[in-house]
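Take a look at this one; I'll ask things after.
Shown here: the complex without one of its protein chains, the others still in place.
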Amino acid sequence: MLALWAQWLLLVLGILFFPGIAFCISLALFDEWVDRKFYAALQDRIGPLHTGFKGIAQPLADFIKLLSNEDIEPSAADKWGMRIMAIFGLAVPLVLLLFVPIINTTGIISFEGDLLLLSFLTTLLALVIFLAGWFSANRLAMPGTMRAASQLLSFEIPILLAMFSVAMRTGELSVAGIVNWQMVHHRPVMFSLPMFMFLIIYLLATQAELERTPFDIPVAETEIVGGWEVEYSGKKLAFFRLGADLQMIYSVGIATSLFLGGPIGVEMWIPSFADWLASSASLSNPNGILWIAVIRMAYYVLIFAIKTTLLVLALSTFRALMARIRIDQFLEFSWKWLIPVSLGLMIFSIFWVPWLDNTLWVKFEGLFPTGGGT
Amino acid sequence: MAEKKIVKVDAPKTGCVACMPRTMEIPLGPQHPALKEPEHFLLEVEGEVIVNATPRIGYVHRGIEKLAETKTYSQNLTLVERVCGICSHIHSISLVNATETALGLEGFKPPERAEYIRTIVSELERIHSHILWFGVAAHEIGFDTLFMLSWRDRELTMDILEDISGNRVNYAINEVGGTRRDLSEKQIARMNKYMDITIKRLKRYTEICLKEDTIRLRTQGIGVLLPSTAKKLCAVGPTARASGLKIDIRYDDPYNAYAGPLRDIFNVITYDTNDVFSRVVVRLLEIIEACKYVKWLLANLPDGPVFIKPPRKVPEAHVLSRTEAPRGELIHYLWSNNTNKPYRLKITTPTLANILSVAEMLKGDYIADSTITLASIDPCFSCEDRIITIINKDRRKAKVDNLTMDQLRKYSREWHAKNKRWKK
Partner (left out) sequence: MPRPGVIICEALRNAFKKKKATIDYPFQEGVKPKKGLRGAHYFILEKCTGCRACERACPPMCIEMVPSEVTKTGKRPVINLGECIFCGLCEEACRYDALFLTDYIELSAFGRDEMIIYSKETKPSESKEQQEEG
């Protein structure tokens, strides 16, 4: 065992740098670049080009430029409220990202039942947006705020249903537990019909949570001039923009962990590779070998980044395909279609899972060398 | 729902909630990202439904009509092109037709090839103007992919125009007595090729608009203008044609090459659902028709000179010249006085005719739909502003009136008597 101070040092370094804040911000900026590039490619454009390799540093450059901009605060607004909300808009996604398993099968913070805490914190994020619009006291921010609030009510329920039906399927109530379940059972949760439908529902609701087309109703530029973020400029806007990127990483990261097996890649089906990786499960294990630990970390990060980027690509394709719908049409879509379908699926998955899933899976298990079943 | 809270924000501070008036006023413009040019609409809102809309025009009056009196006819052709940035050539055609009609009193007639070239350029302009509008409308409803793709295909037409005229926007290809440039064989071949591509692309966009569900959700059933109302409010152009009225100056009162054999294959596009969707479809079909006209005109281009030197002075006449701009009927009223400069030029642009229709369309819509409804007439507010005076300074009852020449002189004299320190 390492000494206590060393463990603490590792934890702090972890939160600050590697799987924590610095790494997450770089991954978020990278994924924003991927999003922008692919969105531009879908529209027959080039996208950012001149900052770094093919414009890879453009999101960072935009962030720094926004930081240096003049910060204008309207006299009628609640100034401290606006400032605090901008900080919250960056801090809450960062806290959320500590729960996502990136370099390990567990996140930096992990305990039994953290899925519940995550669901509360996601709602807090929507509340931050609501208050941010409210404090800016703008005539155009108000409809944006109200739209954001009514949209929140509609998309939170499918997200929660998707998250907890995965918990029901696996019988675990923590993100680490779900990832381990997928490792033990040699298959991602996604390989089952109702769960696959839940993945699609989760991504749809995520699109609404991230306020991207066709669900960018609260920030519609041509209708209400940017909605709730109309009065934010300079540093505060930079914080919100970075916060939105981090939120995107968090959302697709959780989708990866819950449905796609998190950072676990091919070792799900190659037990010898898994054993070799597991031989240095943590740095505090004296039997572990350091360089295997480093390879393991790099491998997990790579798998995680690939999976999240693929999901981001799916989200940006979805962004390019449709016109923005009206708020009443969104509510109708959500309450008449998305929520009843998710509820029905949840009930369906209870009956589907123990019977059909295993029966079907047994037929395919010969395809994989482990031959693992439940 | 969402917009319901606006009511509380905009409520006057006097009185309690119970004794609030039922309708609230929400301004749209003069500065708004959906409006490319300054314009003010005062929306009276009940809940989130608009019950009344009052337009207020006159933010970008530029004094073009007065300036036109100081320049020769040939110089004025480049001036009136600056009335509108998008439909610039049609203004030039309108003035040159008026001038040549006045010159016709002395037996002057422009060459036929020049008239064909003018018509080709005006149809190309209609194509690029309509595709531009289509992209803007797609952007208004948040469909940015369609916006980018349609503007990519607009570049073909812009390249043709740059090739045959030398400029991308204000072509300056007209001259009193003909055109200033001729078409070469190479250019004709290139135009034929590009028109084929444009027709193919536009058929694809029509298909997308008819099939895409989210476009239909955002455009169908909003901004309704019934045919009877459209007739009553004198709607013109695609706005009227989308309400099922068969109004087209190119067919009703043909000018240039439209008066020739082109009239036999001319097809007035109408659509009968009366909403924004109908305006989208009418414009898209009109582009396809315009491409066909360009191809026909190129195939039947007569030989001969493109320019005949006109007499220097224009005989005294009052000429009213009507043309079909991309946005509707455009009127140029010319008063010549036997010199080489016009005595008076009056321009009425199609947006002025359609602005009352917009106020009618906005009634009964949601606030979220107000921008696409407003964009659906293809507004060009900067073009429409002529000599005005604001009679009532109260914003709620803003009223705008045109002045006659004598009234204007009197106003000018009074104003200068009052403001003696003001220098030119």
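Just so it is clear, A and B label the chains in written order, and each chain counts residues from 1 on its own.
Here, contacts are C-beta pairs under 8 Å (C-beta built on N, C-alpha and C of every residue); 3 or more make two chains touch, one makes a residue touch a chain.
For clarity, every value in this text was computed on a predicted model and none was experimentally measured.
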Option from B:75, B:192, B:338 or B:412 whose C-beta touches the chain left out: B:75
Residue of B:170, B:229 or B:273 touching the missing chain in the full complex: B:170
Of A:12, A:49 or A:64, the one touching the omitted chain in the full complex: A:49
Sole residue of A:15, A:305, A:321 or A:346 that reaches the chain not shown, by the stated touch rule: A:321
Chain B residues touching the omitted chain (full complex): 71, 74-76, 78-79, 82, 145-146, 149, 152, 155, 159, 162-167, 170, 172, 180-181, 204, 207-208, 210-214, 216
Footprint left on chain A by the chain that the document does not show: 38, 41-46, 49, 317, 320-322
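Going forward, only the chains that are shown with their structure count from here on.
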Complex contacts: residues of chain A adjacent to chain B: 42-45, 139, 142-143, 146-147, 150, 213-214, 216, 220-223, 225, 320-329, 331
Contacting residues of chain B [partner chain A, same complex]: 1-6, 9-10, 32-34, 138-146, 148-149, 152, 212, 214-215, 217-218, 366-369, 371
